[in-house]
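Let's look at subunit A:
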Amino acid sequence: MLLFGIDLDYLAFGVLFCVGLYMVVAKSNLIKKVLGLNVMQTAVFALLVTSGMIDGADPPVRTEATSAPFANPLPQAMVLTGIVVAVALTAVALALIVQIHADYGTIEVDELKEAP
Partner candidate 1 sequence: MDVVDARPILAPLVSFVCAALVFSAGHRAAWRRFWSFAAAAIKLGLVVSMLPGTLRGTVYVYELVEFTPGIGIAFRADAFGMFFALVSSTLWVLTTVYAIGYMRGDRDLVRFFGFFALCVSTTVGVAFAENLLTFFLFYEALTICTYPLVVHAETPEALRAGRIYLVYTLIGGGLALIGSVMTLNAAGTLTLAGTGVLSREMGGGTLAAIFVALVGGFGVKAAIMPLHGWLPIAMVAPTPVSALLHAVAVVKVGAFGVTRVIHNVFGVELLRELGYARPLAWLAGFTIVAASLIALRQDHLKRRLAYSTISQLSYIVLGAALLAPFAATAAVVHIAHQAFAKITMFFVAGAIQRRSGATHVSQLSGIGSVMPWSMAGFTVASLSFIGVPLFAGFITKWYLSLGALDAGAWWVVGVMIVSSLLNAAYWLPIVHRAYFRPLSDELEGVQEAPPMLLVPILICAAYVILLGLSGEVPGMPFSIARVAVEHAFGLPSVTP
Partner candidate 2 sequence: MRSVAVRSAALILVVVLIGVPLVVTVATLPAHGEADAPVHAAVADRYVEHGVAETGMPNLVTAVLLDYRGFDTFVEVVVVFAALMAVLALPRGDLDQDGTPETGGDALGASDSPVEVSPIVFYVVRTLAPFIALFAVAMLYRGHASPGGGFQSAAVLAALFVVLTLILGRRRTERLLLRRARPWLEGAAPLAFALVGAAGMLLGGTFLSRPGTVDVHLVQETMGFALEIGIAVGGAVILARLFLTVER
């Protein structure tokens, strides 16, 4: 499916990736930064999964109901691992934010900068 001459999946990835990157860079609230990081990772996971897809193919579970052209199982396994890694990263980031909030009472980068 082409849009402006570029494959829709790739365009979606580009937009999502830039939104995520912008959030990480520009937002001053720490939690929004971490969310931005998640958005970026999701964008990459989306690209990874769609790259393994074949038009009109069945999911890679070989049962009686499913037939010949199967989607590529490898990217789906990679995404599963990627998601778990993203969860772990976010858990640690949130724990750190809770720690910062406990000590400085704020999670705004500007206020943190003035803190001793």
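Here is the rule we use: a contact is a pair of C-beta atoms (placed from the backbone, for glycine too) under 8 Å apart; a residue touches a chain by one contact, two chains touch by 3 or more; residues count from 1.
On the choice of candidates, all candidates are chains of the complex that A comes from, given by their letters.
Predicted, not measured: the structure shown is a model, and the values here were computed from it.
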Subunit A in this complex - touching candidate among 1 or 2: 2
Contacting residues of subunit A [partner candidate 2, same complex]: 5-7, 9-11, 13-15, 17-18, 21-22, 25-26, 28, 47, 50-55, 57, 59-63, 69-70, 72-78, 80-81, 84-85, 87-89, 91-92, 94-96, 98-99, 102, 109-110
